[in-house]
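== chain A ==
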Amino acid sequence: MSPDILFYFFAALTAGSALAVVLNKNTIASALCLLVSLVGVAAIFVLLDAFLLAALMVFVYAGAVVALFLFIVMLLDTYGGDRKPFKKATIVSSGFALALLVLGLVTFADRGALETPAAEASATAVVPVGASLRAYGEQLFTTYLLPVQIVGFLLLIAMLGVIVLSKKFEGLEDVK
Partner candidate 1 sequence: MAVIQVERKPLTFAERTYIPQIVGGLRTTLKHLFRKPLTLEYPEQRPVIPVGYRGVPTLVKDPNGREKCVSCQLCEFVCPPKAIRITPGEIPADSTNAHVEKAPQAFDIDMLRCIYCGLCQEVCPEEAIWLQNQFSMSGYTRAEMVNNKAKLYELGGTLPDSHFKWDKKKSAEEHGNAH
Partner candidate 2 sequence: MTVGLNEYLYLSAILFAIGFFGVLLRKNTLIIYMCLELMLVASTVALVAFSHFNRTMDGNVFVFFILTVAAAEVAVGLAIIVALFRRRQTIMVEELNALKN
């Protein structure tokens, strides 16, 4: 069970379920495929030693965001068979775009791609980058102190925005 096999397994899982998100006819099934995809990404993060991010990915994305999606889908009652079959032009152009993507990736790989920097060094490192919580704390509250403040402010504004959006205002509802 080398990490390589794990990588290919989780990469296939992630990409496959991501594709299923797009192709699924049922919105709830799409949301669940998104969930699988996100858990796959979290596993990829674990392979990259970013344990905190993996846990956060599961906690925030898989635990809350997708649950919110499901909640809204059920609330709006719009699931089930809402996808019309794609038009022929769409399929052709998608195939063309897929060919372009493959071409791009192949060219990228063919040109020697990016060097994997110092692969040996990372293997010998005592603690891999992103594995310790302490590093995050230090970075967040020294170098990235201003972004942290801004993000906090952003969250506050988002909260206010959601409250305003979901509040019913008198009189506005009649305007159609």
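We adopt the following convention: contacts are C-beta pairs under 8 Å (C-beta built on N, C-alpha and C of every residue); 3 or more make two chains touch, one makes a residue touch a chain; residues count from 1.
Candidate selection criterion: all candidates are chains of the complex that A comes from, given by their letters.
These figures come from a predicted structure and were not determined experimentally.
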The sole candidate from 1 or 2 in contact with chain A in this complex is number 2
Could you list, by residue number, the parts of chain A that touch candidate 2 in their complex?
3-4, 7-8, 11, 14-15, 18-19, 21-22, 27, 30-31, 34, 37-38, 41, 44-45, 48-50, 52-53, 56-57, 60-61, 64-65, 68-69, 72-73, 75-76, 78, 82-84, 86, 90, 94, 97, 101, 104-105, 108-109, 113-119, 121-122, 125, 128-130, 135-136, 139-140, 143-144, 147, 151, 154-155, 158-159, 161-162, 165-166, 173, 176
